[in-house]
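Removed from the display is one protein chain of the complex; every other protein chain stays in position.
Letters A and B mark the chains as written, and numbering starts fresh at 1 in each.
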Amino acid sequence: MNLKKLLALLLALVLVAGLAACGGGGETATTPAPADPGETGTPAPAPQDDPPAQIITLTYYGFSEWTDSDPFRAVYEEAVAKFEAENPGYRIELQSDPWGDWEMQYRAMFAAGNPADIFIVNNPDFPVFANSGALLNLDDFVEPGYFNQFFPGVLDFYTWQGNTMAIPFTTDCRILWWNRDIFEEAGLDPDVPPATWDELIAFANQITENTGSHGFGMDLGLTEFPAQALFNASTGSVLDVAADGSITPTVDTPEFRAYLQMLLDLQPTFQPDFAVTNHHDVARLFAAGQFGMIIGNTLVETDVYDHDFWGQGFVPRMNATAPHGSFGGGFGIAVSANTAAPEAAVRFAQILTSAEFNSRLISDFPASEAGIAVSDFAADPNFAVYLEVLPHARQAQPKTLFYAEIEAAIHEVVAAVLIGGMDIDTAVEELTNRITAVVNG
Amino acid sequence: MKGSLGSLRKLGVYLYVLPAALIMLVMLGYPIIYNFVISFFNWTLRDPEITFHGFTNYIRVLTDHRFPMIVTNTVVWTVLGVVLQMVIGIALALFVDSMRRGKKYMRTIALLPWLIPGVVTALMWRFMFQADVGIINSVLMSIGVTDRNILFLADPNISMFSVIFVNLWRATPFWFLMITAALQSKPIDQIEAATLDGARYPTILRHVLLPYLSPVIATTGVLTTIWTLNYFDLIWVMTRGGPLDSTSTLPVYTFRLAFEFNDFGRSAALAVVSLILVSIMCIPYIIKIFSNLKERGAL
Partner (left out) sequence: MKKKSAAHRLATLFIVAAATLLILFPLYWMLSTSLKPEAEIFQLPPTLLPETFVLENYEFAWTQAQIPIYFLNSVTYVLGTLVVVLICGSLAAYGMSRFKFRGKPAFLLILLLTQVMPMTTLIVPLFVSFGNFGLLNNRIALIAVYSAIQLPLAIWLLLAYFNSVPKEIDEAARIDGCTGLQVLLRIILPLAKPGLMAVGLSISIWVWQELMLAMTFTTTDAMRPLMAGISASIGRAGVRWGQMNAVGMISIVPIIIAYIFLQRNLVAGLTGGAVKE
């Protein structure tokens, strides 16, 4: 046999193996294999509330910044201890990945059809996982009215086709920070932040002209909706999702056009440096006195609180009659549809999201009044404004199966206006077309 | 009797190749075929049904508004990148070779960038390129080259050159290494003869050194073309293909399709398209290598 024939034979074998594995892959995605087969053996589904015949290990998956770092790690262990005491026969194993790897791992986990039993879920990804059948319908496992304790807007992120498939865990919001010293230097009243988009533009330009600082520190992000918090302080929304799930782009509105115009008017006051992409950098530059104003979330805290020049306020609104608004999202806790012990898994998810534990497990805000009331935020004056803004936070892109692709389309079109010289009419038309293309496949 | 022993021995020859061939079949051959299969299916995370999709993924990928830009970017990134790596790498190697003192020093430092992991290189330069705190803008402004920050990674007209520059920093040492190694056994007799005939350095370079170096240039050319084309880490960490897709190359967008947009079918289709394009770009090189090997009787 010569090598060519041998290779042809092997190639044929591989081809067959490839097709067989493809069938297997497809099967996995529709009827996934039991989670975590290696560690638990093959546990039989446990009858409700009776301890299982053999110990069942349930896996919780989160990201390391919370699950595996000080001071949160100890609280997770406390929650696990409480669960294991109340649920004999079950064990919880905590798993996590650092944020940089987490998103990738977590998508890959679903792609392979082997998610952990209980896991943290990012709200933009929720519809994708809910629709793929990977998530357990929690309404069948909790007492009626259980979900009423959570903020309704946040709870709404986690319902899909009438079913609640994750428990709200965290939420957040953006607020306006301004630098009083720079305001004073620019000839502005250091106690009066801009309340509307027009004032924001005027103040930012005045600062840029009169001082050595940038008026407004814009964080455009790599693929995010740029400065969404500002857009959300209007009645605008880029999508309309009908009751039957059909999606219509609603880009051609006075709100979106005004938002684009505002970014253009703000442009002389900031440098749209996509390399300065992250919240840390913007916050540090604000702390270093280089920006007159920024829109920031709780993650900016580290350095800023060492200074006393800052003020905090509501996100400037589109105009004096527009509603208050901000950008906020958060995470939920979901349970895998194919966990070996759904009741127990849901009980652990409920412990994590209970007022007793919730606020101590995360650095963001808990997603319930009760959780916030017992949190450190409640008594801390540095967070008073956040708590006021929190109820106004929302997302301009209602939940759909296409979050990431629509988000990228918005980012690209807004960037084209800011740095590519695209005019607003073209941009509105372009974004409408792109969203239509994404939704129609 | 002798015949069957001979054929047995012949079969035995394949045993040497078998372990390596098996590993590559399972870990490279199988996935690439599986990837090909996936490219014909509607395989997204959002849809529980995985269904046969015909050429839909290919049609969507090829009619994607980003596609022409991404192909152009890939070609610019690869061709400009490799040509610059080659020219600078060869020039630097010849220069160092002609030095009387300091050869060892130059060789030691010239190879360093190649040893730094791409991720680290990318973050290091991204930090230096920043508009507000970046050291490069700071220096350029203090010596008066520019009076406002240059947006190395944010300006779509500059960003591609910035990432090509960083890749040049990272990849040129490999060319330097290959050429330097080749120059260790350069044809000294011919060079001396030419010098005695009164030939100047450019003549020697053209008629002696470059012909001598051409096999290693071809090999290195193939390798670096393929590596550059498929290189992902650097652009991903520096710009993620942005802004306005100005640094988006095929591997970057293939990755985004799968892991940002959750569409494995389309990602697989784009991977197949990439494979075809890469092959087209590399076939001239591959033929060159093969003819060289044949000349040298290595086959």
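Couple of notes before you dig in:
Throughout what follows, a contact is a pair of C-beta atoms (placed from the backbone, for glycine too) under 8 Å apart; a residue touches a chain by one contact, two chains touch by 3 or more.
This is a predicted model, so every value here is computed, not measured.
Looking at B:Ile109, B:Ile143 or B:Ile188, the residue that reaches the missing chain in the full complex is B:Ile109. As for the chain not pictured, it touches chain B at residues 10, 12-17, 19-21, 23-24, 26-28, 30-32, 34-35, 38, 92, 95, 99, 102, 105-121, 123-125, 127-128, 132-133, 135, 138, 142, 169, 177-178, 180-182, 184-185, 195, 215-216, 219, 222-223, 226, 230, 232-233, 250-251, 254-255, 258, 264, 267-268, 271-272, 274-275, 278-279, 282, 286, 289-290, 293, 296, 298-299. Within chain A, the residues in touch with the undisplayed chain are 2-4, 6-7, 21, 24-25, 28, 33, 37-38, 63-65, 68-69, 95, 97-101, 104-105, 108-109, 111-114, 277-281, 283-285, 287-288, 290, 299-300, 302-303.
Here, only the chains that are shown with their structure count from here on.
Distance between chain centres (mean CA atoms), chain A to chain B: 36 Å. Contact residues on chain A toward chain B in their complex (touch as defined above): 1, 3, 6, 10-11, 14-15, 17-19, 21-22, 25-26, 29-30, 103-104, 107-108, 110-111, 127-129, 131-133, 222-223, 271-276, 281, 285, 290, 401-402, 404-405, 408, 412, 415-416, 419-420, 434, 437, 441. Across the complex, chain B meets chain A through its residues 11, 14, 17, 21, 25-26, 29-30, 33-34, 36-38, 41, 43, 45-50, 60, 65, 126, 129-134, 149, 151-156, 238-240, 242-245, 256, 259-262, 264.
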